[in-house]
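Only one protein chain is missing from this complex, and each of the others stays in its spot.
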Amino acid sequence: MDWGSLNPLSLVATMVVASIPIMFAATGELVAEKSGVLNLGVEGMMITGAVAGFIAALETESQVAAIAAAAAAGSGISLFFGVLTQFLKSNQVATGLALTIFGLGVSALAGQNYTGQAPPQFSPPNFGPLGDIPILGQIVFGYDYLVYMAFLTVLGVWLFLNFSRAGLVLRAIGENHDAAHALGYKVTRVRLLAIMFGGATAGLGGAYLSLIRVPQWTEGMTAGAGWIALAIVVFGSWRPWRVMAGALLFGGVTLLQLNLQAVGLEINAAYLSMAPYAITILVLVAISARRSGKSADTPASLGKPFHSSA
Amino acid sequence: MNFLRKIQLAASIAAAAALSLAAPAQADPLKVGFIYVGPVSDFGWTYEHDQGRLAIESALGDAVETTYVESVPEGADAERVLTQLALAGNELIFATSFGFMDPVINVAQKFPNVKFEHATGYKRADNVSVYSARFYEGRAVIGTIAGHMTKTNIIGYVASYPIPEVVRGINSAYIHAKKVNPDVEFKVVWVYTWFDPAKEADAATALIDQGADIIMQHTDSPAAMSIAEEKGLFAFGQASDMKQFGPNARLSSIIDDWGPYYVERAKAVLDGTWESEDAWHGINEGMVGIGEFSDKIPADVQAEAQAIADAISAGEYHPFTGPINRQDGSPWLAEGETADDGTLLGMNFYVEGLEGEVPN
Partner (left out) sequence: MIRLEPRLAPSRIWSFLAPLAAVGATLVGGSIIFSLLGKNPIDVLLTIFWSPLFDPNMSAYARPQLLVKATPLILIAAGLAVGFKAGIWNIGAEGQYIMGAIAGGAVALAFYPAEAWFIFPLMVAAGALGGVAWAMIPAALKIRFNTNEILVSLMLVYIAAQFLAAVSLGALRNPEGSGFPGSRNLQYYDSASNPELLAGTGVHWGGMAAVAALACLYLLMRRHIMGFHLRLAGESPRAARFSGARPALLVAFCLGVSGGLAGLAGLFELAGPSGQISIDFNVGYGFTAIIVAFLGRLNPIGILLAGLLVALTYIGGEMAQFMLGLPRSAIQAFQGMLLFFLLAMDLFLHYRIVFRTGAKA
């Protein structure tokens, strides 16, 4: 075993990279869940974004177009879920699962002619001399645009939920939609927008996979990342910064496991991979155990349908 | 009622068989079915089997008709799909994943007139052949290239599951890299999946962080190749050539070329000469293809690698030729002795010099 060769700097950098897809997806799902909607279709939305971003990148060679296409596609496919659950009152759990099946199928169809190709390499932002700073240069200024977008999304969501009126309304709706409705808030409209936001960020997470982290398009390439994102929202107890930390942890555990193997440490991969989920359950228990203090982490209306009685 | 159904089923099979015997070959093409474990678009394992299917079509033209079912989970679903392929009149069925083994044996019992070909398994029957490729021969060639080309003397290996097939590949690559470069060191990362592009990419990254400047892989997606390309390092194509994923990074590749075998077997059925076999083919038979050498490899190294490939192909050289010790130092092969197939098929140990343990 050779601990000396485990380079903490590049480990941090790759951990960040590994966490970006799930960070994007989890942040969007957080907003949807805060509005009271449980969308289990994250995997379907991610893979749709992955293929849309990839196709746009190949066709236009433009990074902006690829990012926009991924967000639009994720958002677009989330509308199936949104319309069904919000207007047609279908069950959220079942509809989310159907969205995953649909997304996996549609993405594979759309990407049929795009397998076996490499996407254009997009140059990362140039921070000039900042990038040459010894440590920070690598772990702060060494990433692609989408990485910074992911962190900005977390920041934006935090600001929105805590410091904006609209964010307050969204949380109120997630907490008690009947009361919010009585106050005149548009429950259905807000939730639909939240679902679309979740779709857009999931799409971006998928695009990060197909454009940068892997980079290629293959059918089914998200390989369960969407489900991990759902776990992270819970792990982060519906708070943006904790969700970000959760994404780093969940992404990091896999990576750490691979890196420990690379330095020659024998580890039991299966048991280590279980750990984050077990921790998530403990976090849930901790939240619910002190729930008497009413910190209102778990949105009270989560997953419950809203019937406007007026 | 159960009995009646059985008779019905038997009658319909018999009728189908009688029809195919009675009808002239031109009018009634041989139907060949394929069952795949992954999507045909994976650009790895399943993709190459599908290329083999297409090779049958282009070689035998109107005499055959091929169909496939992709992404079939191993287990109950596989057994159903195999039965349906047989019922649909396929007379030759290729099952291209180890996990299809028991389903193939079960279905073959029910359809004695249908020929089955099972890739990488070990259970045979009168109408079940098994076939596999001696990929370790290819590993010997790319191991030689890697040993010469590495500057850091560290070669990274992205491995799927600790099964003999994979362990054999690691050993073969290591022995030959070590032969040309005594300072070479292998780092192996087990990802416990055949196909998860993100995880394969992460594993490649972890190996590169540990100083590896050449990546080998025994997983199905081209993710590791893409990462090597991005980092400006080297890698080898696995299963398919993968050149498009690493125009600069790709040094060579081990190509699973199932075409020649598939064509031969389909022909055998057409001629009525098909027999149950245990085929383990290598470079010589064309089942293991060595992809074109990159011009980044110096000419003398190319020549050396080619010489090894030729010697293996001609049967003059066996990649596991003694003296070779096991990892613990105990002797395995004496000077000049070559490994027997039985030991190779069950290989669950590293050879001397490799670090780490085969996980259990």
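Each chain carries a letter (A and B) given by its place in the written order, and its residues are counted from 1.
Keep this in mind: a contact is a pair of C-beta atoms (placed from the backbone, for glycine too) under 8 Å apart; a residue touches a chain by one contact, two chains touch by 3 or more.
As the structure is a prediction and not an experimental result, all values here were calculated from the model.
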item: For subunit A, the residues touching the chain missing from this view; value: 38, 40, 44, 80, 84, 88-91, 93-95, 97-99, 101-109, 112, 219, 227-228, 230-231, 234, 268, 270-271, 273-274, 277-278, 280-281, 284-285, 287-289, 291, 298, 302-303, 307-310
item: In subunit B, positions touching the absent partner; value: 1-2, 5-6, 8-9, 12, 16, 33, 39-40, 67-77, 79-81, 83-85, 87-89, 98-99, 102, 106, 122, 161-164, 192, 345-346, 348, 359-360
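Please note the rule applied: only the chains that are shown with their structure count from here on.
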item: CA centroid of subunit A to CA centroid of subunit B, Å; value: 36
item: Complex contacts: residues of subunit A adjacent to subunit B; value: 5-7, 10-11, 14, 17-18, 21, 108, 111-112, 115-118, 121, 209, 213-216, 218-223, 225, 254-255, 258-259, 261-264, 266, 269-270
item: Sites on subunit B touched by subunit A in the complex; value: 39, 41-43, 156, 187-193, 195-199, 201-203, 205-207, 209-211, 221-223, 226, 229-230, 244-245, 247, 355-357, 359
